[in-house]
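Quick notes on the structure that follows.
Shown here: the complex without one of its protein chains, the others still in place.
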Amino acid sequence: MAWVLKRIGISLLLVWVVASIVFLAIHLVPGDPAELLLSQGGAAPDQAAVDQLREQLGLDRPLMAQYLRSLGEVVRGDLGESLQDGSSVTGEIVRRLPRTLELIAAAALLALITGLPLGMLAALRRGGIADRLLSIISAAGLALPVFVLGTLMVLLFAQTLHWVSAGGYVPLAQAPGKHFTLLAMPAAAIATGLFSAVFRITRASVLDVSWRDYVRTARAKGLSRHRILTRHILRNALMPVVTVVALHLGTLLGGTVLVEYVFNYPGLSGMLVDAVNARDYPEVQGVVLVISVLFVTLNLAVDLIYGALDPQVRNS
Amino acid sequence: MIGRVYRSWPFVALAIIAIAAFVTPLLPLSNPLSMDVAHRLARPSASHWLGQDEYGRDVLTRLLWGARVSLLVAATSTAAACILGTALGMIGGLLGPLAEFLAVRSMDIVLCFPPLLLALLVVTLLGPGASTLIPVLALVYLPGFARVAYAGVLAVRSQEYVEAMRVLGASSSRILLRTVLPNIGGPLLVQISLAASSAVVLESGLSFLGLGVVPPASSWGLMIAAARTTMAQAPWLLLWPCLALSVTILTLNAACDALRDANDPHRRLSGRRRLMDALAPGMLPHTGPVLEVQGLTVAIATPGGTIYPVREVSLRLRPGETLAIVGESGSGKSLLGLSIMGLLPLAARPISGAVWVNGNELLRAPESELQRLRGNRMAMVFQDPLSSLNPVHRVGDQIAEVLQAHKRLSNSAAKAKAIALLTRVGIPDPVRRARVFSFEMSGGMRQRAMIAMAVANSPSLLIADEPTTALDVTIQAQVLELMATLKRDGNMGMVFITHSLPVVAEIADTVAVMYAGEIVEHGDAIAVFANPLHPYTAALLRSAPSENGSLPACVPGIVPPINALPPGCIFAPRCDHRRPACEAARPPLVNATPGRMTRCVRWQELQACAPSIGAVA
Partner (left out) sequence: MRPLARTAGLRALYRRRSVTPLVSAERLTRRFGGGGLFRHARVVHAVSDVSLTVGRAEAVGLVGESGSGKSTIGRLILGLLPVSEGRVLLDGVDIAGPDREGRAERRRRMQLVFQDPYASLDPRRRIGPQIEDGLAINNRVPRAQRRTTIKALLAQVGLTAAHADRFPHEFSGGQRQRVGIARALATSPDFLVADEAVSALDVSVQAQIIALFADLRTRLGIGMLFISHDLKIVRSLCDRVIVLYLGRIMEEGPAEDVLERPKHPYTQALLSASPSLDPTRRRVRILLGGDPPSPSNPPSGCVFRTRCPIAIDACAATPPPLDTVGPNHRVACIRVEV
C-alpha cells in the first residue's frame, strides 16, 4: 500500500513539473515572447499589438506572480482564453477530450487483444509459417508511420473501395452504427504500430522465459504444458510487455495527433494543430498540459500493473 | 561477429539510401523547384520517371531531395543527442549521486511529454523549419542516450576487470577509453538506430502537419500532405513518398534489430523432442533397480559439428542407495542427470542407450508419460535455488502445485500438506514461510524449500544436481544431513551429482567418476576412496586439499575440450602411467573386481607395482 501511495505521490510531482515547464517554456525562449508569437515571416510586428498581447498574456507582471497565478488557475481548472476568438480553452478541451480518450482506448484494446495472443502463438510455434508471417507483418507495422498508414487507408477504403467515408465524427447518441464505423479506421491506424510492438515483445519474452530455470523446475514437477504456460511462463513474460507498452504510450498519444488530423476527427489534436498554426499559445499550453497529464496518469497505471505482476517491485 | 552484422542487408540498404541522398546534387536531375504547371499531375514518363506533382515538379528529384532533408535532420539530431547524452550519462555514472541526479534523473522530465507534443510546443514558440526540428529532436532523444550510457557505465563499473585496472593504478581516462567505451558501444549503436528511425518518423509527421520542414524545400512528409489533396486525381503521387519513407524506416529498424541480436549472446536453437526408435535387441526392460541406465550417449548439434558430451554411460541404483556422480566441469555429469529426467535442453538429445526408472523405459516414452513420472516417482533438485524457484509465486503455492499435479487434492488440503513438508525439511515458522516469495528467503532456506518440493510426492528416485554448491559450509552441512535423513526415511534412491570429493565421501554409498563425458571408474565409495583403480580418480584424490596441511599434488594439463578429444584413453595426455597402448585405442570400461569397474587398461599392472596408486603421491 505504501508503495502505491509513493507512486501516486511521484506522479503528482511530475504533473507539477509538467505544468511548470509548460508555463516556463514561453519564458525560456530568448527575446520577448509576445513579439515572437506575433512575428510571422520575419516582418516586425506592430508595437501596439505586442503591448496588447503582453497584457492579455499577463507578461507585464513579475515572473513569480505570473507563475503562481497561472498555477492557481490550472488547479481551479481554468486554462485561459484562446487568442483567436477569446473562448475558454477549458471548455473546448472538455468537449473534445472524451473523443480522444475513446480513440486511444479503442486503439489500445485492439492492439492488446491481437498482439498478446498472437505473440504467444508465434513463440510456441516458433519457426512455423504463422510465426514467420506475423513477424513480417509486425516489421511492416513498425515501419509504417501512423499518418502514412492512415492516408493509405483513406486512399484504399474510402477513395477506391468506397466502404467508409474518408473521416469525420458522429456522436454515439446520434447514430451508434455510424459512430463506430468512423472510429474503426483511425483506431486501426493507431493500433497497428502498438500491435507490432506488443506482438514482438510478447514473442521474445515468452521465448526468453521458457528457458528460465524455474520453468525447468516446473517441468521437473511434472506439470502439464498448459499449466506451465499459464502459471509459470505468462505472468513472468508479461512484465517486459508492460514495460514496452509504457514506452510506446508517448508514440501512441503523438499518433492520435496525426491520426485525428488525417481522419478529420474532432479530438484534442485537431484543436492543437490549429492552435500551433495560429500560434495561439494559451490553447497550445492547455492541450499540451492535458495530454501530458494524461501521459503521466497512464504511466502511473502501467506502474501499478507492473507492481501487481511482480512482488519484488512491491516489496522494494 | 560485429563485422558480419555490418555486411547484412539492412546496413547495405542503409548505405545505398545514404549515398543516394548524399550525391543527389551531383546527379543529372532537374531543379527540384522548377515548376511546369502545364504538366501538373502528369503520369510517369521517360523524362519524369515517377511523374510530376501538383506544380509539375519532377517527383523523383523531389523524392531524393526529400531524402536529403529527412536524413540530415535525423542524422544531426541523433548525433547531437548521442554526443551530449553519452557525455551526461558517463558523468552521471562516474561522479556520484549528485551528478547522477543532475545529469541523468533530471532528463526524465523530458520523458513526461509525448515527443510529438514537446515538438509542437517548441514549434509554436520558434516557428517551423529544419533549424527548429534539429534541436527539438535532439532534446527528445537526449534522455535515451543518457540512460544507455549511464546504465553501461554502471554495468561496466561493477565488472571485476574494471576493478582489476583500478588495482593496477590505471587512470580514470585510461579505464574509460579501454573498457567503458568499447562495452557501451553496442547498446549505443542500437540506441542510435532507434533514435534515427524515430527521428525520421517525427520529422515526416511534423512536416505532414505543415509544422516541420517549410515549403518550398522538399520533404517526404510535405509530399504526402500535398499528394493527399490530389489523391482523387493522382493516387500514385501518394505511393512514392509513402514507399520511400516506409522503406527507410524498415531499414533502420532492421539495422537496429541486427545490432541488438549481435549484442545479445543468447542464441536460441529450435527443435522438438524426438522419440527414439524401439529398443535394440539385448536391451530388455529391467524391473529390479530404481534406476538403470544402459549405454546412454547424448549428442549436441553445434555450429562446429555434433559433439557427444555424454558417451556410453551405464549406471544402476537400488532403492535406498545414494550414487554420487563426481566430475569436473565439462564431465557431462549435469547433462546425464537432465537426460534421465527428460529435461535436456532442446539442442541436446539422447541418441542411443536406454534409461529405466522403476521399470519404465524413458528415452522412448511419450512426453505425457514423462509428465506423469516427473515430480511424482522421480524428482530433481537443482544447483541454484534462487533461479529455480518462480519469483512471482509464493513458496507454499509452488509446493502445493506439485502435490495437486499428481494427486486429487483440495486446495486447503494441498496447502496444509505443503506446510507439513516445510516443517519436515526443517524450516522454522512454516505457516508464515509458506506465504513468502523465494527472494525473501535465505539461500539455505530456499534449497530446503526446493527439497520439500522434490520429495512432496515421496519419489523413489531423487536426482540432486550440485544441491549444496551455492551454499556456505555450515549450511551445506545442514542440507546434507537433511537429504540423508529424507533418503533413509523414504527408502528413496538418490543420484547426487557433485564436483566435490569430500561431499561424495560424506554422502555416497557408491560413486561413479566421470571425465570428459565418460565414466572412468565406478564402485563402492569406501573402496574407491581407499584404493582407486583409475589414475584419474587417484589424481583427483591427491589434488584435493588434505587435512594435514600439506600442499595438494598437481595434475598437469587441462581437461580436453569435448570437440577435440584425444584418440585413445582421454586421460592419457595427463596421466603419469601412460604407455603407447593407452593412446592407441579407447579403453573399455572393464569389470575389475566384483562391483568395481575401471576404464584403464593398465589397472592390474598398477595395482601390482604399488598397493594403491592413490598412495603414490
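Chains: A and B, in written order; residue numbering restarts at 1 for each.
The rule is short, and it goes like this: a contact is a pair of C-beta atoms (placed from the backbone, for glycine too) under 8 Å apart; a residue touches a chain by one contact, two chains touch by 3 or more.
Here the structure is a predicted model, which means the values were calculated and not measured.
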Chains still shown that are in contact with the chain withheld from the display: B
Hidden-chain contact residue, picked from the options B:154, B:276, B:392 or B:480: B:480
Among B:45, B:159, B:306 or B:491, residue touching the chain not depicted: B:159
Contact residue for the chain not shown (choose from B:291, B:525 or B:606): B:525
Interface with the undisplayed chain - residues on chain B: 97, 159-161, 163-171, 174, 178-179, 182-183, 328-329, 428, 442, 444-445, 472-478, 480-481, 499-506, 508, 525-526, 529-530, 539-547, 549-556, 558-559
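The rule we apply is simple: only the chains that are shown with their structure count from here on.
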Distance between the centres, which are taken as Cα means, of chain B and chain A, whole angstrom: 34
Chain B - residues contacting chain A, complex: 109, 111-118, 120-126, 201-202, 204-205, 208-211, 221, 224, 228, 231-232, 235, 238, 242, 245-247, 249-250, 253-254, 266, 268, 270, 341, 343, 345, 370-376, 379-380, 382, 384, 387-393, 401-402, 405-406, 437, 439-440, 450, 453-454
Contact footprint of chain B on chain A as seen in their complex: 14, 17-18, 21-22, 25-26, 29, 33, 36-37, 126-127, 139-140, 142-148, 151-152, 154-155, 159-160, 207-208, 211-214, 216-224, 227, 231-232, 235-236, 249-255, 257-258, 261-262, 272-273, 275-277, 279, 281, 284-285, 288, 291-292, 295-296, 309-312, 315
